[in-house]
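The complex appears here minus one protein chain, its other protein chains still in place.
Now for chain A:
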Amino acid sequence: MTIAMNKLLITFLYTLATAICVVSNTAVATEDILTARTSSDFESTLEKSKLVLEEHNFTVAHVQRCDGGLRQMGYHTDNYKIIFFGRLEEVREVTRAHPELMPFLPLKLAVFAEKDETLLSIVNPTSILAMMPALEKELQPLFSKWEKELRQVLAEFQ
């Protein structure tokens, strides 16, 4: 009887482990460059981007007109702008403790047209951190939070 129960228990535990694996496998891919595509035109997407970022409590610091510079220099280009954004407290805290992260702040969202559609791209913050292993332990919570928030921002365009 005890052997039968053990067998039953082992089978059950195996099934349980499989179930956990299956359920947990709905993880989100950790792409290095997070990208979203929208069928909306460029101008409305750019405006919406700023609003969505602000809805997620980010502050838009400024917008750089890549396309303007390229056109001025005689290059043919489609609409292409970069939104710089962040949160003062977070940026201040990170740059004070880790000046080596200054080049990555504020965060940048590239918004560019492709035919009648618009793409939005941003470097995954956790991919940056993965390339700086010494900081990973300390900054993982913040960078993971950013990643989650940025995925939510992009999800609003898909």
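The rule is short, and it goes like this: a contact is a pair of C-beta atoms (placed from the backbone, for glycine too) under 8 Å apart; a residue touches a chain by one contact, two chains touch by 3 or more; residues count from 1.
Operating definition for what follows: contacts and distances are computed from a predicted model.
Among the names given as "Sugar ABC transporter permease", "Cytochrome C", "succinate dehydrogenase" or "ATP synthase gamma chain", UniProt records the absent chain under the name "Cytochrome C". Residues of chain A that touch the chain left out of view are 1-2, 4-5, 8-9, 12, 15-16, 19, 22-23, 25-33, 35-37, 39, 59-62, 64, 66, 69-70, 73, 75, 77-78, 80, 82, 84, 86-88, 91-92, 95, 99-106, 108-110, 112-115, 117, 119, 121-123, 127-128, 131-132, 158.
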